[in-house]
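Yeah, one chain of the complex is gone here, protein chain that is, but the others are all in their spots.
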Amino acid sequence: MNKSYELFIGPNHPGIPGNFSLKIELEGDTVVSAKGDPGYLHRAFEKAMEGRYYIQNLALIPRICVPEPDINEAAYAMAVEDLMGVEIPERAKYIRTIVLELARVANYTMWLGGLAGTLGLYTLAQWSIGDRDYALDLFSDICGARVYHMYIWPGGVRRDLTPGWEDSVLSYIRYLKNRLIDYDNIFLKNVMFKYRTKGIAVVTKEQAIEWGATGPILKAAGVAQDVRKDDPYAAYEYLDFEIPTLTDGDSWSRAMIRRWELENSLNMIEQAIKKMPKKGPVCAKMPNPLKGYVPEGETYAKVESARGEHGFYMVSDGTGKPYRVAVRGASHTHMFTIAEKVLVGQRLADVSHTLVSLDICPPEIDR
Amino acid sequence: MVKMILIAIGAPLVAFAIGLSFMMIKRKIVARIQRRYGPTIIQPIYDVLKLLVKEDNISHGVIFSLGPIIAIAGSILAVFFIPMAGFSMLTGSGDLIALLYIMAIGSLGMALGAGDSANPNASIGISRALTLMFGYDLPLVIIVISVALQYHTTNLSDIVAAQANGNWTLWTLPLSAIVGFVVTYGALGEHPFDIVTAPHEVATGPMVEYGGKHLGFLMISHAFHIYIEIALFVDLFLGGASNILIFYLKMFAVFFIMIMFDEVLPRFKIDDAVRFYWKWPTVVALISLIIVLVK
Amino acid sequence: MMGVVDKIKELDGAKITIQRENRIFVDVDKDRVIGTLYSLKLMGFHQLSVQNVVDRIKDGKFEIFYVLYSHEYKINVIVRTWVDRDNPVIETADKIYPSAHTWEREISEMFGIKVEGNEDCGKPFILENWKDIPPMRKDFDSVKYSSEHFVFRHSEGENE
Amino acid sequence: MNIKEYEKGSFLKPLASVKYLFKKPHTVRYPQEEKPVADRYRGLHINDLDKCIGCGNCRDICPCAAISMEDPSNVRPIDINKKGANPVRPKVDYGRCSFCALCVEMCPTGSLKMSKDLIYTSPDADAFAWIPREEQGREPGFVQDNEITPLMLEAEEMEELEPDVRKKSFEEMILGFSEEQARREAMRCLGCGICMQGCPAHMKIPEYIQAIFDGDNEKSVKYMLEDNVLPGICGRICTHRCQDDCVYQYRGDPIHIMWLKRFATDQLEDYKSVNIEKMPSTGKRVAVIGGGPSGLSAAYHLTTMGHSVTIYEQRSRAGGALATGIPLYRLPIYELDKEIGNIESMGVEIKLNTKIGEDVKFEDLLNEYDAVYLAIGLSYGRSINLKGEEHPNVVQAIDFLRQVKIEGRRDITKHVIVIGGGNVAMDVARTVARLQEINYGSKDTTVETVSLEDWDIMPASQEEIDGALEEGVIFNPAWGPNQVILDENGNIKGLEVKKVKHVFDENHRFNPAFYEDQKKIIYGDYIVESVGQMYNFSFIPEEMLNKLEFTPRRKVWVDEYGETSIPGVFAGGDIVETSRGDAISAIANGHRAAIGIDRYLHGKK
Partner (left out) sequence: MERMTEEQVKTIANMLRKRSLWMIHYCTGCGAMELPPTMTSRYDMERFGLAPYVTSRQADILLITGYLNVKTLRRVITVYEQMLDPKYVIGFGSCALNGGVYWDSYAVIKQLDRYIPADLYIAGCMPRPEAIISAFRHLMELIDSGKADGYKRYKRNLAYYKENQRKVLG
């Protein structure tokens, strides 16, 4: 009799974060091998972008990563601006920062809910996704859509803030900070949470560096790396923030890092609103999008997403359409290089929780 | 004789009604804790009825279909053993022991059916269910023994009678009562012991291949299940009740406290759950047993 | 900081372009790629951010690029190399950068590039049952393909 | 954040969450309760069908190919004759739309908006495409913003000579675009082609602008020559009705199409490099009477069609009004030579100084040639029967301009009055201003214009009026000339004018009325009448002239191919044109007549 047996997790399975499939081989209750099977969300973004004008891609790029679309817009805009040599107005930089951080906040709140969900604590999932909804409404106020903002575009941002928006953001931050106490009480300080996550899915510092981890995984393993600090974009260089690090590299540490960053992000938004120039242009003059061309060249623009380094490698051949855009999603490496290795030796019960803990975002892998 | 038949029909109906009402109330309470309104109060009735009118066109074999039937049958049988508001159908010496056996029938029925569905998730779920049962049965048996020793009887009606005048086992054997509460949790599969169905892990486990009428039967069986486990607890530790209303209120109090914990605790892993049951509840149950023995 | 840039400049057979203070392009021959990547990793470029391909159809070449990053120096190094479009074979880099393994699977599927030493290349990865030429190549026409394989809806009515 | 606190873990803290059991949920109970929708919400489209011009920019920018341009007449009638508009309106397929609102950003008129409404469900998959319109009653959400827009609303600044510099000579005052400017200006073009309707010649404007943007001036000029034989001249003096239609006018500055045309032609020494294809010779011969723009245009196009063409021109220089009427500072001679040289290089024969009726008989032409094209233009000034206009110092504008341009006249008196408010009057006034500057350094000199029309209805183009004002021309709008006043020596002292009550009567017909009691005298010693021109058909024999039909406005009647009521005789140019009578119209109907003559010669009539 065969000792091991196979189990498909996904694509139709609540334990998988999105439309993705994971083939695991189990021996009893222990995983002996895990293989990811991507492609369920493949929409050929990179191909589609080659056939569209630079500005038309605005409609495509947010869809590369659904939970946090703004990073795509920012990275794309930065790549185009870099090729064109455009400097964006000061106020636009701050607005970008606020939007990006708000998106990060929204993503982390939902992520907390997702993690709680995999551990069977649906209350927090209900709360946090509900609280994230207020952030979506804030986005809707400035750009007109809840999820696909298409707000950051080459040259700056698409519209100035609406009057009083900053105050709404600040009051949301106050609200969320109060709610975070509840989140801590029910989940992060919960003894069961500690019990389930301590020592699970450990990625040590050496492994993290060797495997090319970025973002919270790397920070949880003890390496203070963050694009916002190392290669500041938008208005991050004017803001005062620290990169949190922990040393254990386990699921618990990663959750803590994200909780910590969530608080950092809230503080950064407050800072940015305080420091932002109150008036001024929010978008540089750009050429006619139907004819406007981008000079020939290659560039790599990167931003810090909630999952790690998110980058756009862009090649222009001097026409109105990009010659090649390659997207680097953090999850690509995190899934295939890290998760597949880390999952081995885990219990079945921890599989889905490990995936969420590494924050695998399938659309980013498939593109 | 007529009375007997009426009770034979009525008792399961009442049990089902109570179980169903708890399902309804649970969804409302849970919704409130989760900061929302939740469904209409009679939503579970719609759910069950809808499942029953679904067109069932898939079968995995006789055993698969028989699973839910066995589960319901076992549950109804168990209902007869549990004194409900002062009377019970089948009483005799040793009914407590029989009950322990009968209560396993439901799980076994489900195990049979789910095992027939050839879905690995179902198999894992069933193995988890049996493992979990294995886990909580040890402390359960110990506390049942301690209670039986306390009252020198294995007749549930006698145990209830012995607790009259507020002389509840909860006060006389508090440690056993706590263990009993924890065991009831596991038996009902509430958080943190919803390991069997854990959607994120095994996609509702044993129920993964069930749909339509089968699922409807399973839901009905679950309603019975809620009734049985809590009624047993009430009978053993809260002195039963002489009238159905008080019985209901006592059950509700137990259930309410359970929901509170249910909604704030993440789930165990199966081995941890077994380890947990064999550690603290067992130790405490044993202490309680020793206390009884010493007394 | 300058030390490492000088070291990069001394790499064998490499053409160095410093685009920005923290972004350096290193162009090497196809045969030297693995050696260059290895030397760069020894210098401290531990992270492979992205490895992908640009189809330079006019030159008849595939441009393969590796975006590397160093946690220590905060510098991006982009290693580029070119292979023939007619016979695209590269050597795997997954012994140096484990994350290259998956990127290579992706490029071998999307561009039809053979990766020697990577046993997973050639197995279906993102696509399933793909019968046409590799889709990310420039000569693959996506619009044509989709109009041949799928049916567009033409709503005639004015139905609102 | 204090990590230590979290490391402990607690069993009781989670129970604090039970408090929410007793708090009000934060659920939005849709549909009983509704959350306000953001003011900028990007929902289903709204389109003001009357404002929309059907330019199709929304279709071009749509990343999802969701928009098609369709005839809306079955959902709502629209004004299909609207000027500068296509009779189609966008239809949005919500099976494609990604709600990016780029179409709204790109809409040149601002008719397209997005509403706050994005709740639409239907079991019918075909019910998701419609022509959005305002009657659907949706509330506007996302609208465009002129501050931040992907459109380049501002035109490139055209450099021109300062008024005090340009007054000193007849040098061309508009300097033309630099290459960089031209590319930037060309980049603005959206390629919608609405302008092509405005252009009488229907030039392929988007194509040649695209060619300029691509840096391919030969290709650009080739496109121009397809419809317009004098692109360099039109690039300077055209009335640019295309620019009036340019979709940028609604939100910003129209594209300087005319100057882009000038840029492209200026880059080429001659048009040989353009390589115009010529059809094989047909052996047919055509006579063109009049070497003006219309004649040149017809001759050129007929030549490319393989016919041999001879132009009869009464003056010493071909070009008609271009050669004689347009002042040098607007159109230098060398440009005219270049363009006419191009036409001659194609094989057109031009017989100068040949007056029909005197040197050659009209009837002979009819016999000798297979077809005759009449493009004599309005080469005689029209007088207004002013009292005292027989004075030698009262001259016709057309004569005055010809004297200055061709005959080299440079003398002028100190105080000049120009009667008229049209472009020709402006040309006269500005020419006078230059002459006065050259002769007197503008000391104690005046040049005044008198026009019936007030500022708002003055027929001259705004650029011309502004230029004239900058050069010191004094305007007397809404005054009508009454009589020339002479002093005791018989010299002109001034012009008596009376206040105009209205120019057009209630039927919008030209019928000026005056306040007879409000009069004033404008002082001056030289009067140029610039109130219109007329033709002279005296060279046509009487019996033939009788056969020639005229329109009610005394223009020659022609059919859609430019043929008059006399078979084989075609007409074009100002004698036909009922609209403004500018060069581009003449060129356009020259082209039209060429096609008509070609058909006639091939017996396709």
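All chains are identified by letter, namely A, B, C and D, in their written order; residue positions are counted from 1 within each chain.
Methods note: a contact is a pair of C-beta atoms (placed from the backbone, for glycine too) under 8 Å apart; a residue touches a chain by one contact, two chains touch by 3 or more.
Here the structure is a predicted model, which means the values were calculated and not measured.
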Point to revise | Among shown chains, those touching the left-out chain | key: A, B, C, D
Review point. Among A:7, A:26 or A:59, which one is in touch with the chain left out?
Key: A:59
Revision key, fill the gap. Among D:78, D:97, D:174 or D:205, contact with the omitted chain is made only by D:97
Check your understanding: Who touches the missing chain here, B:135, B:199 or B:240?
Key -> B:199
Point to revise | Identified contact with the non-displayed chain, of B:46, B:134 or B:171 | key: B:46
**Study point:** Contacts of chain C with the absent chain, listed as residue ranges
**Key:** 127-129, 131-132, 135, 140, 142-143, 145-146, 149-153, 155
Study note, to complete from the structure: In the full complex, chain D touches the hidden chain through residues 25-31, 34-35, 44, 63-66, 93-99, 118-125, 128
Review point. In terms of residues, what is the contact footprint of the unshown chain on chain B?
Key: 27, 31, 34-40, 43, 46-47, 49-50, 53-58, 199, 203-204, 207-212, 215
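Throughout what follows, only the chains that are shown with their structure count from here on.
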Review point. So which has more C-beta pairs touching, A-D or B-D?
Key: A-D
Check your understanding: Where the centres are mean C-alpha positions, what is the separation of chain A from chain D, in Å?
Key -> 53
Revision key, fill the gap. dist(centroid_CA(chain A), centroid_CA(chain B)) in Å evaluates to 43
Revision key, fill the gap. Whole-Å distance, C-alpha centre of chain A to that of chain C, is 23
Review point. In chain C, which residues are in touch with two or more of the other chains?
Key: none
Review point. Touching two or more other chains, which residues of chain B qualify?
Key: 33-36, 263-265
**Study point:** For the chain D and chain B complex, residues of the former touching the latter
**Key:** 14-15, 17-18, 20-23, 25-27, 29
Practice item. Name, in rising order, each residue of chain B that touches chain A in their complex. Key: 30, 33-36, 120-121, 124, 191-192, 194-195, 198-203, 263-272
**Study point:** Interface residues, chain D side, partner chain C - complex
**Key:** 74-75, 93, 95, 122, 124-131, 136
